[in-house]
Structure formats: structure tokens, C-alpha cells
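A single protein chain has been removed from this complex, and every other one stays in its place.
The letters A, B and C name the chains in turn, as written, and every chain counts its residues from 1.
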Amino acid sequence: MDHRDIPIDVILDIYTRILRIRRFEEEVGKLFRQGQLPGFVHLYIGEEAVAAGVCAALTDEDTIISTHRGHGHVIAKGGDIKRMMAELFGKASGYCKGKGGSMHIADFDIGMLGACGIVGGGIPVAVGAGLSAWYSASERVSLCFFGDGAANEGSFHESLNLASALNLPVIFVCENNQYGEFTPASRAMNIEDIAARAAGYGIPGIIADGSDALEMYRIATAAVQRARAGQGPTLIEAKTHRSGGHAEGEEAFLAGQQYRGEAELAQARAKDPLRLLHTYVAEKDLIPADQLESLDEGITRALREAVAFARESPLPEVDSIYDDLWL
Amino acid sequence: MDHRDIPIDVILDIYTRILRIRRFEEEVGKLFRQGQLPGFVHLYIGEEAVAAGVCAALTDEDTIISTHRGHGHVIAKGGDIKRMMAELFGKASGYCKGKGGSMHIADFDIGMLGACGIVGGGIPVAVGAGLSAWYSASERVSLCFFGDGAANEGSFHESLNLASALNLPVIFVCENNQYGEFTPASRAMNIEDIAARAAGYGIPGIIADGSDALEMYRIATAAVQRARAGQGPTLIEAKTHRSGGHAEGEEAFLAGQQYRGEAELAQARAKDPLRLLHTYVAEKDLIPADQLESLDEGITRALREAVAFARESPLPEVDSIYDDLWL
Amino acid sequence: MPRKTYIAAVQEALAEEMRRDPQVLLIGEDVRIGVFAGTRGLHAEFGDKRVIDTPISELAVAGAGIGAAVTGLRPVVDLMFGTFMFLAFDQIANQAGAMRYMYGGQTNVPVVFMTQNGAGSSAGHHHSQSVHQFFMNMPQIKVVLPSTPYDVKGLLKSAIRDENPVIFLNSLSLGGKRGAVPDEEYLVPLGVADIKRAGNDVSICAVGSAVYTALSAANALAKEGIDAEVIDLRTLSPWDSDAVLESVRKTGRFVAVDESFPTCSAASEWAATVAERAFHDLKAPVQRVNNKDVPVPFSPVLEKAVLPSAEDVIAAVRRTLE
Partner (left out) sequence: MPRKTYIAAVQEALAEEMRRDPQVLLIGEDVRIGVFAGTRGLHAEFGDKRVIDTPISELAVAGAGIGAAVTGLRPVVDLMFGTFMFLAFDQIANQAGAMRYMYGGQTNVPVVFMTQNGAGSSAGHHHSQSVHQFFMNMPQIKVVLPSTPYDVKGLLKSAIRDENPVIFLNSLSLGGKRGAVPDEEYLVPLGVADIKRAGNDVSICAVGSAVYTALSAANALAKEGIDAEVIDLRTLSPWDSDAVLESVRKTGRFVAVDESFPTCSAASEWAATVAERAFHDLKAPVQRVNNKDVPVPFSPVLEKAVLPSAEDVIAAVRRTLE
């Protein structure tokens, strides 16, 4: 890969986003295994380059919508890891006051319009955010993440077609990690590239290496430009891998059943986006090693603080169940 | 057009199906204008070549599923016009004992699994009929008709992908008459050919001249062969035209509003499938003119009988509302 | 006061709100043409950007309305027929009906989903159903089903100004119904019932087309000296239980009339609430009048037989007087 045209500060920014996601997810995995987190958690490890590269191409006004595997998207968009962690703990200081949890984190102030427990459920909402940008003749673009599995939902089809028919500034980013839960994409569809579906809506469909954060950034930037220029939606398919399971603790679900070979897993891990970007930066000597190291230390420290904050935060008052119903 | 390889008896058969549909629909239009039919009726005039050509490629065991514009499909599959007419009149002797009406005619005995008032609603059901053919290793194929408008429903997408993923013997026939109600397809999607969507499911997508019954027959025959041979689904897009309105009596809905220019209508009528096949047959001297004429007379007579039958049939007993609930 | 049709009142409400607030817009299938006339004429006045025809894609269109609502617009999404909402059920229930709560109050969701409710076109089961009961179950959704031109206009305007998702149901069979509608601006607040006929002997609660069924029963009963009160709830969620309970305290008898399938219906809810909270005022068992418990058949003679009739209501009232 060669990305000479991307400025160093952008590369550093993207690297930072990746690293923040990685450390966050590692911590969450640990906390979950320790039984400290209720509910389900779906980690983003292995896929960080997608959210980091894509969100670096967005402004604060642009909006994103996420999935059940959403921590990475929130962080990449600039979310506060303290309030995220508190939400995962179900605390009152969390983003959603403990009402949302891992699959429902939102931060409307930074244009993060919410994660979603329904596969494909966020895609139509993103079309609406695009509609409102178009309607107000704003520069804003609406972007939405979803998986390969979600691309088989009716919501995907209707949304891409609707955004195309109305020529809206919406960017659809399909994170093709090759699996929907335990079913390989190859069994769920008879095509190699989900990007090929874009032709059915008369919009560009672009295949990206989802392990290459800088490629993601470049492709997203082009799609954002198109959208801002009133040229309508783009579908980006990021080929990626989750290096862990579908959900933490899935061994319990699986009860010994295998669905992914060791070779495949090794291959996936070889495409680790953090290591790839680290190597790139190191080889080209773009950012001093000690800067990267102190970055990591800073993030690790911030995470420790986030966990402490989450732990120490009070549980929500029981009476708060009646808040936030109507406005 | 040149269809030398299609035997005369097949051509005559197709011609008969077209003519029977045409006369039926003309009669229904007249009856509706006279206020004799309750509810909505959506006529198939102008599109007859699709149902006729396609159904001629099917056996009695093969199944079809239809739409709100379904009379033509029922007749093409061999339905009884008496029981159809009685159903339109809401009579006890109708196909559904008066419970279905124009949008819900079915004849399970001839593999006509039902028309449907929900746009796109029949497509998933057709996948199921294909599933059961596949499961029982039967030769049967499942075919389903739907419109250009339905191709923008999630059910279209999910169904084509599901049929492809499971490699089922399902044939999807999109009747692209260029309109969904009063919205032109060109405004509902940014693609010229719905057939192009097939690539998104890894199945063949074939464009057919829906005014040419013999072309429809040939294309359907090829798709049927593929399906029977275990090669999976096909999407056929028939370019067609409805020569009348979306629904009879739409002038009341429209209240003077125009949605289709005279030039376009004239163009559509120029592609009249009955006249085209008639001309073909006459020019090639394939079937004697007097045979065609007596065919028409026979159909007209049968229709008169069907109307009389429908008129004279008793209304359903009020208590029959409690029948047909559970088995 | 000028007399206008129900559907003309819908048009007026939409036009007035669109004039008043540029954030209000209309999206749906054939909203330019306005198949049921509720949106007719608006395209001519407001143009392509505010009266937006969509592909036939209920799920995405509903979701687009939601997304637009949480980013500053006030969309009215036209979904044409009640059963078509089943295709958008996920977006309505899982998104509109949950976002504000799930995200801890970070957003409002000012979207209106409008559709035709109930039977009336003799077009078979797929075009003849009431759907209000489904949305009443959803905690974060408001549901409105007006019966008169006056109410439909005033309530639709309130629904559009509401910060929460509202299912706004027009009674299919009432489109041509005429009634007094002032030319001056007015609002009818959500959540407030209206006594359509005052009476002392029995309380009949209804919405939409069923209000007329109740009224015609009440008129017939009046001839026998039975004085029925007809309460039109107008808003189904949140609903004005106070008005109903107050009436029952007066009459001691309760009949729910509801054009919908019976089980877990609005009538069930009203009857249960009355039985729970006005038990000691009741002189007789609560009674429900719904559709017969079968799908809606096509043939007009059968369709009529499955829908609640004035005779059904009269019989129910008589049961309370036994």
C-alpha cells in the first residue's frame, strides 16, 4: 500500500482512532469474561480500520448510524469512552443512562445517531438523515455501517434504492467480515462481492480492503465528496475480518461446535489492521516510535480511568424507568 | 420476431390464452363501469403476452403466484372463468366462495397458489413453493409474477437471494409495465433494467419483450429447464405496458390529474400483444383466419355464460363467515 | 361554519402545517396524486422537495421518516393502507417506538405515520383491516383515530406538532363524511376524548367509524327511552381513561365498540380498564362489540356481516340492562 498523499496528521489521527478502539475492545472483552458486563457484547477487533478510516473522512456535522457491533463506530466518531464504558456497565452516567447498553449507544451531539440491535435496522434511518441533509441543502452527509449479513435484509435493498431514487447524500458502508453470526457469507449469498449489488440501484459500488485504514479513508473521502456535490449515494464494501467470535462468550452458545477453521482465523489475524498500519508508519518512518508508544500509554490510562469511572458511577435510580418516554 | 421452432399447436395455445384473458378483462372493465363489481379491479390488458407465454412453458404440476393484477395469471394457468367471474361478483360459487375477490383468486388444483393484495407479498411464498419442490426432489418449478414496483420491496431482494442461496427451482417474472400505480419506474429507481439486479444474487437476469408472447415462451422455457435441471432460479424482466389505468375507475382517484402522456399511451397500445401475435400468425399463415375467428366466438360465448353463471349464482350465506377459519 | 369532508379536512391540516413550518414534509407512495385524496393538491403548492413520491418500500420509507425526524425535520409518512404498515412494523416498533427511551432521551422523534384504517372498500382482507390495536401496545407511540372532519383536522395538526411518533389513522370509510370545519385555525389536543352524545343510562366508547355505529345504536335506543352516552376517544394512545371512567360512574354500564379483530383489541383494553377501575360503579358486565373473529371477507354481504353493526351495539346495550 502506498498513501503518500495522506498528510501525517491524518494518519496519526486514524492510527489513534484504531488504537483507541482496540484497547477499548480488549478491555471490554476482559470485563465480559470476568462477568462484569451484563447482556451481549460484540467486539470490533480486527475491523477497526473500517470505522477509523471512514470516520476520519467525516466532519462533526456528518452523521453515522451503527450496528450491534458498534463500539468501534462510536469511538471512531469521537465518542467519550467514559460514558461508553459506564453504559456497558448499565450505569446512570452512561450515554443512555443505562437504558441502551452495548447495542444501543448513541451520541447525538457528535452525530452518532445510534447503534441498533436489529440487523439492518439502522439503514433506513440513515436514509432519513440523508433526506434531511438534502432537504436543508446542508453539506452534511449521512453514513451508515452494517454487515454482510445485513446486506441480505430487505432494509438494505429498499434503503439503497430509496437513497438512489431521491439522490440523497448517504454513504452505505458494508463491513463484510464474511460471517453473519455463525453462517459464512458464502452460504448466505451466491456472490463474491456485495459491492456488485450497487449496480442494481444505479450507484457506485466500491470494494475496499477493510484492513487498510488509509485505503478506507481515501475511498470514504471520495464518496463523501460525491455526496456533498449532490451526486448521490455510494456503497462501499469493506472486506474485513473479525478476529474474535460473533459475540463474547459464544463458546457457551457453540457448545463445542466449530464454524471457522484455524487456518482461516490465522489468515484473518494476519490482516490485523493495527499491526498493518503500525508497520506502514514504521517502515515509512512517518511517526516516531516513542510518540506511538506514549499514545498507547495515554489511551491505556484513559481506559483505566473510564473503567474506574464506570465502576464508581451509581446505578440508575429505579424511578428513572419512567423518564425519557415522551417529550 | 421469428419463432420458427415453436410448434403451431403451442402458438395456438398461447394465442388462446391471450385471447381468453383479453376478452375476460374487457368484460370485467365493462361490468365494473356498470357498477356491477364491488372493490377494486386491476386489469391486465396489454400485458397478456407475459402470462400466456410464461404459463405455456409450465406443466400443470408447476405452481404460480400472482399479484393484485392477477386475472391474467389465473386464466393463463388454466383457471375456470366461471368461478373467476363468480368470485368477482362476490358469489358463493366463486373460487374463494366470495371471500377473496379480484385480488385474491386462487386455484390450488391447477397450481395457482393465489393472487395477493400486498405488493411483493407473493414473492417469498413462491420461494417456499420452490423449497418444497427442491425438498421433495420433484420436477416441479415455482414461478412468481410481480411488478416493477414490487421489485423495490424488501421481499423481492430477500426472496431472490434466498432462492439463490438455497439453489431453488424458482422463476421470478417481473412484469415491468413502467408504473407502480401513478409513479413511473424511472422515478422509483435509477436503473433501466430490473434484470440487472439478478447479478446481485448470482443468478441470470434476462430481459424479454413482454409484448411478444412467443419470446416470453422461449425465455420461460429456458428458465424452466434450468430450474428443473437443478441450476437454480432465474429472474426474467418482461418489458410491458398496461394499456389502461392502474385500477378501473381511477379517474375518480385522479380527479383530473394526468400521469401518463397521450404519446406514451399510443406507443404502449402499438405494442398490443394480441394484435402482434395475430399479425405474426396471419403473416406466416400459421393458423387459418376462420379458426381464429371461431376461437374468438367460442371465448366470447364462454364469457357470456360465465357472466350469466356469476349473476345467477347465490350470494354466500352470511353464516359462511365462520367457515374456512381453522382446519 | 363551513361543512367539509373528512378527507378535505386532512388536506387542510397538512397544507396549513406545511405553510406554518418549513420542516414539515410529506413522503410516501403516490403522495403527489394522493390516492385517498388526503395529500391531493399539496404537490402543486409545495413542490417536489416537500411532497415526495417514493418507491414502494414501506420499511425504508418509514425508516427514512424516522431518520429525518431525529435530524430536525417533521415528516408525515403516508403508508396508504393499514396492512401495509406491517411491512414497516420493524421500523415503527423497534426504531420510532424506542429510540428516545433507548438512547436515554437524547432525541425526540417527531414523525407522523398516516394511513387508512379499517374496512370500507370491499377489497378483501389485505385492504380492510384496523391496525390501531397493534400500535396501542407500544409504549412510546401515540395513536390517533378521529371520526369527524373537525376532529381529524385539529388532531392531525396537533400530531404534526407533537415531538413524539404518532400513528395517525384515517377511517377508510369516513373519507367522504361531511361536517363543520371552521376556516380559522384551531387544534384538537391529543389524548382528550369527546362526548359525541351525552346520556345517562349506558356509556358507549368508540373511535373512528365505530363512533357512527355507536351513535346510530344510541338513536335507536333513544326511541325506547334508553339514553346512551357515546364517548369518542379520538386518541387511542395515550387514551382518556378519565373521561370514560367518569361516564361509567354516571351510567353504571359500559359497552366498547371497536372495528377490529376482538382479541387484544382496543375494546379489550377499555373493557379491562373499566372493569378494573370502575368495578363498584358497574351495574352490569362490561360488553364488547368488535368484528367477528375472522379475517375480513371480500363479498360485501359477508364484509358487512363481520363488521360491528348498530344491531350488535343495541344487543350489547340490552345485555347491560338485563
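Everything below uses one rule, namely that contacts are C-beta pairs under 8 Å (C-beta built on N, C-alpha and C of every residue); 3 or more make two chains touch, one makes a residue touch a chain.
Values in this document were obtained by computation on a predicted structure and should not be read as measured data.
Shown chains touched by the hidden chain across the complete assembly: A, B, C. Annotation: of B:Ile14, B:Ala126 or B:Val307, B:Ala126 touches the absent chain (contact as defined above).
Within the complete assembly, A:Gly117 is the residue of A:Gly117, A:Pro169, A:Gly244 or A:Pro273 that touches the hidden chain. For the chain missing from the display, the contacting residue among C:Gln140, C:Asn164, C:Thr235 or C:Thr251 is C:Gln140, taking the whole complex into account. One chain is missing from the display, and on chain B it is touched by residues 63, 65, 94-100, 104, 106-108, 113-114, 116-118, 121, 123-133, 135-136, 142, 154-155, 157-159, 161-162, 165-166, 323-327.
One chain is missing from the display, and on chain C it is touched by residues 59, 83, 86-87, 89-90, 93-94, 97-98, 101-102, 124-126, 133-134, 136-140, 237, 260-261, 263-269, 271-277, 279-280, 282, 284-288, 293-295, 297.
Hidden from this view is one chain, which touches chain A at 38-40, 90-91, 96, 98-104, 116-121, 149-150, 152-154, 180-183, 187-189, 253-255, 257, 259, 315-316, 318, 320-322, 325.
The criterion applied here is as follows: only the chains that are shown with their structure count from here on.
If you average the Cα atoms of chain A and of chain C, the two centres end up 40 Å apart.
Computed centre separation for the pair chain B/chain C is 36 angstrom, with centres defined by C-alpha atoms. In terms of their C-alpha centroids, the spacing between chain A and chain B amounts to 45 Å. Those residues of chain B in touch with two or more other chains are numbered 152-154, 187-189. Across the assembly, chain C contributes residues 54-55, 57, 59-60 that each touch 2 or more other chains.
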